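First the structure, which I've put down as structure tokens, then a few questions once you've had a look.
Missing here is one protein chain; the remaining ones are kept as they sit in the complex.
In this document, chain identifiers A, B and C correspond to the written order of the chains, with residue numbering beginning at 1 in each.
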Amino acid sequence: MNNDNLFHNIHEECGVFGIFGHPEAANLTYLGLYALQHRGQEGAGICSSDGTKLFLEKSLGLVADIFNEKVIKKLPGHIAIGHNRYSTTGSSTIENVQPLMATYSLGSIAIAHNGNLIDIDPLKQRLERDGAIFQSTSDSEIILHLIARAKSGEPRERIANAVRQISGAFSLLLMTETELIAIRDPYGIRPLALGQIKDSYVVASETCAFDLIGANYIRDINPGEMLIINENGLNSIKIFNSVKPAHCVFEFIYFARPDSYIFDHICVNTVRKELGRQLAREHAVEADLVIPVPDSGVPAALGYAEESGIPFEFGLIRNHYVGRTFIEPKQSIRHFGVKVKLNPVRDALRGKRVIVIDDSIVRGTTSKKIVKMLRELGGAKEVHMRISSPPTIGPCFYGIDTPTRQELIASSHKIEEIRKYTTADSLGYLSIEGLRKVIPNSDIYCMACFNCKYPIEFQSKKVSQLELFE
Amino acid sequence: MNNDNLFHNIHEECGVFGIFGHPEAANLTYLGLYALQHRGQEGAGICSSDGTKLFLEKSLGLVADIFNEKVIKKLPGHIAIGHNRYSTTGSSTIENVQPLMATYSLGSIAIAHNGNLIDIDPLKQRLERDGAIFQSTSDSEIILHLIARAKSGEPRERIANAVRQISGAFSLLLMTETELIAIRDPYGIRPLALGQIKDSYVVASETCAFDLIGANYIRDINPGEMLIINENGLNSIKIFNSVKPAHCVFEFIYFARPDSYIFDHICVNTVRKELGRQLAREHAVEADLVIPVPDSGVPAALGYAEESGIPFEFGLIRNHYVGRTFIEPKQSIRHFGVKVKLNPVRDALRGKRVIVIDDSIVRGTTSKKIVKMLRELGGAKEVHMRISSPPTIGPCFYGIDTPTRQELIASSHKIEEIRKYTTADSLGYLSIEGLRKVIPNSDIYCMACFNCKYPIEFQSKKVSQLELFE
Amino acid sequence: MNNDNLFHNIHEECGVFGIFGHPEAANLTYLGLYALQHRGQEGAGICSSDGTKLFLEKSLGLVADIFNEKVIKKLPGHIAIGHNRYSTTGSSTIENVQPLMATYSLGSIAIAHNGNLIDIDPLKQRLERDGAIFQSTSDSEIILHLIARAKSGEPRERIANAVRQISGAFSLLLMTETELIAIRDPYGIRPLALGQIKDSYVVASETCAFDLIGANYIRDINPGEMLIINENGLNSIKIFNSVKPAHCVFEFIYFARPDSYIFDHICVNTVRKELGRQLAREHAVEADLVIPVPDSGVPAALGYAEESGIPFEFGLIRNHYVGRTFIEPKQSIRHFGVKVKLNPVRDALRGKRVIVIDDSIVRGTTSKKIVKMLRELGGAKEVHMRISSPPTIGPCFYGIDTPTRQELIASSHKIEEIRKYTTADSLGYLSIEGLRKVIPNSDIYCMACFNCKYPIEFQSKKVSQLELFE
Partner (left out) sequence: MNNDNLFHNIHEECGVFGIFGHPEAANLTYLGLYALQHRGQEGAGICSSDGTKLFLEKSLGLVADIFNEKVIKKLPGHIAIGHNRYSTTGSSTIENVQPLMATYSLGSIAIAHNGNLIDIDPLKQRLERDGAIFQSTSDSEIILHLIARAKSGEPRERIANAVRQISGAFSLLLMTETELIAIRDPYGIRPLALGQIKDSYVVASETCAFDLIGANYIRDINPGEMLIINENGLNSIKIFNSVKPAHCVFEFIYFARPDSYIFDHICVNTVRKELGRQLAREHAVEADLVIPVPDSGVPAALGYAEESGIPFEFGLIRNHYVGRTFIEPKQSIRHFGVKVKLNPVRDALRGKRVIVIDDSIVRGTTSKKIVKMLRELGGAKEVHMRISSPPTIGPCFYGIDTPTRQELIASSHKIEEIRKYTTADSLGYLSIEGLRKVIPNSDIYCMACFNCKYPIEFQSKKVSQLELFE
């Protein structure tokens, strides 16, 4: 139950949704969370307010399974926030499912957090020294404590003061009995967009949530902004000094839905496809087919195919009915792990020179299984792996659930070594320069996972640990 | 979510069980909770420790439904505490199910609480002023905050300091990674007994939990005692100055299981039967039968029958398969509410003058239904109601789930008025003097529900509210 | 899945309830089943009809858990039958939960069956020879096949013809789209009563079901009667020649609820108590206390106490919160099996000479545990066991779930041997003559479990098996 290691915190890659001023606030939040389901499948929750009291329902599981009419009825009111929690092994407890709700000196407050805090140890130690108790292992609980401990002021002042004490990535939705408050860290690491549906305001991690409920995009919550939404409308407060933004480039590469617009309304699908084109320019190879690792590799594969002129093919079919766990037979089945999700289309692959496009390589084990499957089951003559992002060499401390540095194959292996490990005939990663070319205004992005340049200085001595790995 | 009213706190009438030093700590705790199921049916939880880490499993529902082998396996270790929560309407949320567990500056701690705190508003206000956040509506969370806020000292010192700040009824089990700590308020309001099974120590609300697991009773945890149980054995610390005890007399009258021994090992069944004898001496009436309202009225009815020489009969049969809610047909059924639980044995009652024994009258509505049912369905010629306790005129602030003063029929009505309301031919309550005669050493008991003499002074201004009702 | 052994059929000790002509037929059936829950806890089902179509809902579990508003809504119409299934180990499959429903040449039909058929092997073999398929292991399915195979005639004729081919105990409720049909075997082995609530007719295994819904008892369904209830009212048809009835005496001794009236409206509680009185007359012993094994032993213990003048006491407390299975710790607990249900009241028993009253002894193992518990835990000086029925020497083929002959301790052991086995100081069974004295008109009862005189001749060669055991 101890959060004492910077590298083993529970990562908060999640989706958030909030709405103010709608008579069916909880119902729309449920739909918003459903549209954001790809950002977290472990659990979900909704907190609503009828103006005087907060109501909370949360559970482990998928949005469509947790919320039914009976549950939605228990969430009255015109304000609501919701949260999808990412599935990380070993911490599947109801205590960590958000929103977190608490009462404190000024009333009730709830929080939904996308992102990951850093340098929380000194904060936690200080809070614990001052007598705080922690009932979850979620970093987000720290924020509630900081708000409660603010010496004086209205809730909004306290919230601003609290948030100024934390560091890291945070796209936050907070809620009192009467207000919805959206906050984004000064670097704008995670996305957070503001929309409108009739007279109601909505806030969501991605615009695909707006599309489902018929809301219009207005603008992003600005980095460093606290936006208070209440009966009087919008009230924007700049609570952080301006710094150069550091949007997470990985949202484009893998995490966001392709039909979403993020980071001041850039289309994810367009970027992803352009990454494929650039990849083709950088790593051409003679081949018969370009195939994606579905679903995330699809747009880049299309881009690669268009740029290279090599035909695009759906050479791997994905089974979407994946459950939590699989009962593997005792007599092991070849490629079982990857075959539960993917199956090659042999007719399309047999005897072909295949370029397979994936968005990234983490440990390398899945890539290896895919290459082998394409060759052994699919009958591909050659398998050329192309990755639509640069080598992943740095762990993410801002909310993407990457493993520790040591487990990242590219942090300690040359590309040729990785190629050998995956058994691919050739392997090409997009270059950082290529990535920069594709992403508009690319210097306002965090690319730490590719270049280890972390935009936020670590206060904690734990930074040294990071260095030690190099 | 606000606990701001002294009279609407969630009442903590519950059962607790703890064990130290047993390889199957969680399994025995589960059995202990099962034996204590009558003390709370809303939810249950177990927290265990393997010496380095706490594990928690809790859920709404009955003990036998919540815990199976798979769940017990998730609770390793040699220390465990468990809690049964009383069913009170409207607050059935998992957040309030105990044990509560938290981390703080010195590590992890869990708490299981039987009883009810009073004067918590100033405490909560002070804590909230100091920045505390509350994530449940359970009073017990206050105790964790007080422990965490202690300026210094070992856990046990902090716990002692914390507990010295609270007021009310508390039979507490606390648990760290390495210790089990049992504490009882200075008045010893709720029961708490210490037992032994081989080399392990057990603590439980009632001795019936010892019986099931084969443990022997050693002694009660003393009022005002903090008993620390760890690798070095027992360590008893007196953390409160001595006061005259104020054991809850209602545990004898209604709440405890008849086979349990409470308050320095007095047999509940024996007391309950003697109450019936005394009631017979005080309120004799010519009749053909003595029948109990099962199950709690049985021993007193036996006592009344023995003393009066009038035959005892099981004139009301109780259906024990009661679920949470019943789907009543639209076409209302006479006496439906009470018939779901009780059915008269007509053959035994027809034409008879019946004395019906119940342990208490709260609002009077159930008594009225029973009298009518005995007469109309059972065919009783006369129905004489006898109550094995004095009129209930004061609400309990120490953990029994009584309604507010206004709802207590005896607080504002004369006995003859109550008789008329229930339609009984006669009505007799045990006198307070009679009660004192039966209970050994009766001046060390709280009888506030019968005489409004609350043993603990209210600090809060809310006391005036109580007065106002008189 | 084979029903090929006469002695291993699934025993159909169950409860049935039916209603015709009520707009809330399913809701009242649910309440009726709830009142009859003691007759079967494994599963329950309700089939309703709106006049044109049958609707069926059934599940494993308790009535109060299976049926909620949502399920009741799926059961529209003014006719309904319901069934509680007895829990027998190893056959807990949804296929065997009743009512069974089927379509055949004349439409739809559903059946709920209390009792047990005998000589089903030739019937099944004949049906299978004729091409029948069996989809459950329930004997009741045979009846549906026989009805469907009748060459011609209206449903009621076919039903009569079908039922004339079966042998054994059957209190049946059948239902078509438009009729409710109640049938009782010619011996009237199991109870079945007719009642009325306003303009609706109800049929139930026991009258306690009438009490809950406010119905009045009219009369029993007669042995050998087929009672058709439809828009035109009641139509009684005698479908069997008269034989001397053979009501199951064990319903009085153990199975029925004490507040029920069975077999032409005899009060179960009254009989049970009288059995205790007679037992006292037959097996007096000097003692200090008479205690029952709750709940079924209570009335007989009261009768014994009254007759003997020895004080009645509740010396064993029963825990009613019993779940399906218990996780016993690896380190075995003394008396665990019986302690999960019963705990002695030590204060009442210590040093006392105790007469313990139970309704019957089957294998003897439970009796032995109870005697030991009373002595070792309860501290009783002497334990005299008294049984309010004669020695159980014959298995029941008519629906009581008794074990095979070999397992019945009294079938092969003298009373002194049984006493030694149970370690009781003395043991007395009620005599058959005593039983006959108590039961009014006792020659119309089946007492085969006590005297091996089976009222229905076995056609099957399997009878020899029964003889062989002697």
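Side notes on the structure shown:
Keep in mind that, in the parts below, a residue touches a chain if its C-beta (ideal position, glycine included) is under 8 Å from a C-beta of that chain, and two chains touch if they have at least 3 such contacts.
Computed from a predicted model, the values in this text were never measured in an experiment.
Here is the thing to keep in mind: the chain we left out touches A, C in the whole complex. Across A:173, A:193, A:279 or A:348, the single residue that touches the chain missing here is A:348.
In the complete complex, the hidden chain is touched by one of A:128, A:141 or A:313, namely A:313.
Touching the chain that is not shown, out of A:37, A:137 or A:161: A:37 (per the contact rule at the top).
Residues 1-3, 53-54, 94, 100-105, 108-109, 125, 128-135, 144-145, 147-150 are the ones on subunit C that touch the missing chain. Within subunit A, the residues in touch with the undisplayed chain are 23-24, 27-28, 30-31, 34-35, 37-38, 41, 62-65, 67-69, 72, 208, 211-214, 257-259, 261, 267, 269-270, 298-299, 302, 306, 311-314, 317, 319-327, 329-331, 333-335, 339-340, 343-348, 377.
As a working rule, only the chains that are shown with their structure count from here on.
Mean C-alpha position of subunit A lies 48 Å from that of subunit B.
Centre-to-centre spacing of subunit A and subunit C amounts to 60 Å, using the average Cα coordinate of each chain. Annotation: 37 Å between the Cα-based centres of subunit B and subunit C. Not a single residue in subunit B touches at least two other chains.
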